[in-house]
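Yeah, one chain of the complex is gone here, protein chain that is, but the others are all in their spots.
So, chain A:
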């Protein structure tokens, strides 16, 4: 449903009324140019106010009901009657707008019009995937909606630094900004957003995502760190130009860095992580997957300095070994999610350390960790976390895993999904045994896991045709 439609609500409205009139055996609407009828406009108005819902509910309650509706429903309500049009388009209903489902239909004029209508009410807007949006439209938006707090512009390919210039000038209340996959964004945007350029900047900015904006370099990150001290979530996946300098400055200058995602930033080394360990005691999420230069020193530093760490993703960091994880888990007892895919040097010893120390673990990925054996899984399975917390376990491409490992996991009551693709020693029988103990579990293996339906009518054998016919 296009936002433009509500301009036409009179013509569609009259058609509705005509049909209703027909039902009530009244003559056709004089607006359509038919023969003049026996009633006039005043009759129509009183009919409208007579609608039961409008009589029973005062304006405030209607507004409250509308506040729960989404964009499409609101626009439809706006077409019902003039009264509802005013209420539905009242700014208070348009505080959080998500145009994700409309995407390429959304063009500049739509955003501009909406900015004017919503004005200061609009607090959260998502334009994710709206590829036709331009800087100009967003400039008008920024000028009109000064109270914006959360803005998502992910995948809006056309926007450039000018947008951040506008945001820096007008959107002083901006807390959360998503600019991922906007290839034209450069360091200048980060300077506009922080206080360092002329203008006001966004001092309250706490969440910034510039993933896949490949032009971002350390310079921008440094400016950002200096200008937005409240930054606690920073995602820069795929920004390969960022190096230790930017990350260290970020860690030092902001007050409470909590979530950091530097996936694919291949220039990052242990130094940056060590600085993080020293300066960010409240770090809860670190994703450094594919940062191949990291070694155990990083894990040691994290172990020392970030006891609140909950999520650690280091897939692809092949230099990490057991001793690093030993140091990490010694102090980080809150770990809930660990992704160790392709950390090929890991052995059962790491699993032992995890089992002993991380009692809240709910997701663990060990794909392609070829040295893992059943013994490591036994330790996990008998640990404190296993029985209650462990939900997801990925063991695909661990060739030494056998059915014994599955037996060790039978006590994990919360286990929802286990991946065992290419664990060639696992048999159908082993999987069947596990499923009999944990009936709700999803076992992902190459075997077909079709459960035959309970036979109706005397246990006649049913063939699963898809497995035979291709």
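As a working rule, a contact is a pair of C-beta atoms (placed from the backbone, for glycine too) under 8 Å apart; a residue touches a chain by one contact, two chains touch by 3 or more; residues count from 1.
Assume contacts and distances are computed from a predicted model.
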Notebook entry, point to check: With one chain of the assembly withheld, which option in "Glutathione S-transferase", "Protein prenyltransferase alpha subunit repeat-containing protein 1", "SCNNG protein" or "Elongator complex protein 4" matches that chain's UniProt protein name?
Noted result: "Protein prenyltransferase alpha subunit repeat-containing protein 1"
Check: Which one touches the absent chain: A:205, A:262 or A:445?
Finding: A:445
Notebook entry, point to check: Thinking of the whole complex, not just what is shown, which of A:108, A:129 or A:376 touches the missing chain?
Noted result: A:129
Margin query: Please identify which residue in A:219, A:308, A:407 or A:422 touches the non-displayed chain.
Written below: A:422
Next item on the list: Tell me where the left-out chain touches chain A, residue by residue.
Entry: 101, 103, 129, 155, 396, 420-427, 442, 444-450, 466-468, 470
